[in-house]
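Attaching a single structure in structure tokens format; questions to follow.
Below, a portion of the complex is reproduced, with chain positions unchanged.
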Amino acid sequence: MGLADLKTRCRRDYPYLLEYRTRWNDNDMYDHMNNSVYNFLFDSAVNSYLVEKCGIHPPTSPQYGLAVHSHTDFLASIAYPAVAEVGVRVIKLGNSSVTYEVALFEKGCDEVKAVGGFVHVFVERATGRPPKNGINTQLREALGKIHLGPVVPPKEASKL
Amino acid sequence: MGLADLKTRCRRDYPYLLEYRTRWNDNDMYDHMNNSVYNFLFDSAVNSYLVEKCGIHPPTSPQYGLAVHSHTDFLASIAYPAVAEVGVRVIKLGNSSVTYEVALFEKGCDEVKAVGGFVHVFVERATGRPPKNGINTQLREALGKIHLGPVVPPKEASKL
Amino acid sequence: MGLADLKTRCRRDYPYLLEYRTRWNDNDMYDHMNNSVYNFLFDSAVNSYLVEKCGIHPPTSPQYGLAVHSHTDFLASIAYPAVAEVGVRVIKLGNSSVTYEVALFEKGCDEVKAVGGFVHVFVERATGRPPKNGINTQLREALGKIHLGPVVPPKEASKL
């Protein structure tokens, strides 16, 4: 998907949205949030959904998600001490894998700052392998609530 | 000061208080926030006050604060995905150095989780040395607003 | 490029290789290095090359690199207290942008743990825009030394 489309992403594309206040050390020497920190925030928002809505308890749950891929496109910068808002939606829900789209906004600012994605493969704690029958029912139902498929960019008014 | 006194600290002892949502990687393998992360949050809250209330602009300000000492007493644990609240007060305001007391609470929970302190020596960007005339007026006035001196623990009712 | 090809990456594919000892808090609650930490290490190795070999001085250089895209495929895990080895090569050298391929190995272990990439657009500090004449000569020459183009996976002996 092209950068022009990614730039049209807005908060309402993401049914789960959390605020993260940036921290002093999030900024790097160029006085903006280091690009690697975006991944920490995306990871935090996705896992927060898993813990709070999907019954995942990281130290003991029989199934848990392993990240196998992540990517991010950085569209504009954000800097400490701003407050970030991170949105999550599921765009693909497979038998044992889940693909999320995630985006970062700045509180008080419309434009999206970054859009990324990552893929979790759920595995059984006992074996480290994907479960034969796929992810469990509680997880599937909760992920299904934010499974809206790929974001469809708005048609450009200028072309009408 | 004894641990018993530190445990009586409460939010109203700290005139500047900010919320920080914890992040997935704040937790360590013992399923609670790693002790080193407290320092990041204390540092973030203090610098936030300096940036937002004291006119400090980290990349260009002619004076900035160097940490020369920090300490923390850990009283109870907090774990992702909780929201932390970090309080700051100035307990000593010298010619070029400032001593802060900082504390960490968990949103929705009364007891204090950790109490710490750190010391900033303000130096001139040009020389790396404390300014001859001490910290500048804007900084002194703004720090003065949260300079309440050491926290005086409440007298124990049980001893009356 | 397929995962099977990524799994054939080896240290000699990367002309610049640095050791990074993992840290206690790199591990997450699943007792392996958190996936977001890979990006910190990739970023650290690339910037180390820029600082040590390309004449970049982050606080003052007239040109510096903005990350506009990053991605990582996670192939196997690594855990504290292991020592990581991070390799860097340039796979595309444009007028003002550079595409790196990066990979993470574990000291004492042959198989590659993760392969990623990111894209830097170099901008002028004064304007925040790509320089009219592209990246400067010192930078181009130094990046040219590790510009080996895309990695060509080995032909599989078993198919011969």
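Letters A, B and C name the chains as they come in the text, with residue numbers starting at 1 for each one.
Methods note: a contact is a pair of C-beta atoms (placed from the backbone, for glycine too) under 8 Å apart; a residue touches a chain by one contact, two chains touch by 3 or more.
Here the structure is a predicted model, which means the values were calculated and not measured.
Quick check on the homomer: 3 copies visible, but what's the full number in the structure file?
Total copies of the sequence across the whole complex: 4.
Just so we're on the same page, only the chains that are shown with their structure count from here on.
Which chain has its C-alpha centroid at the greatest distance from the C-alpha centroid of chain C?
Chain B.
At the chain A/chain C interface, shared numbers over all numbers used: above half (same) or below half (different)?
Counting which numbers both chains contribute, over half are shared, so the two copies meet through the same residues.
Through what angle, to the nearest 5 degrees, does chain B rotate to match chain C on its C-alpha atoms?
Chain B sits rotated relative to chain C by 180 degrees.
By C-alpha centroid distance to the whole-protein centroid, which chain wins?
Chain A is the most central one.
Nearest whole angstrom, what separates the Cα centre of chain A from the Cα centre of chain B?
Distance between chain centres, rounded to whole Å: 31 Å.
Between chain B and chain C, what is the separation of their C-alpha centroids in Å?
Computed from C-alpha means, the inter-chain centre distance equals 36 Å.
Need the CA-centroid distance for the pair chain A / chain C, whole Å please.
Using C-alpha averages as centres, the distance is 23 Å.
For chain A, write out the residues touching at least two other chains, lowest number first.
Within chain A, residues 40, 43, 58-59 contact more than one other chain.
Can you list the residues on chain A that touch chain C in the complex?
Those in contact with chain C are residues 28-30, 34-36, 39-40, 42-43, 58-59, 64, 66-74, 77, 118.
Using the touch rule from the top, collect the residues of chain A that touch chain B in their complex.
18-25, 27, 31, 40-41, 43-44, 47-48, 51-52, 58-59, 80-81
Contact residues on chain B for chain C in the complex?
Chain B reaches chain C through residues 24-25, 27-29, 31, 34, 36-37.
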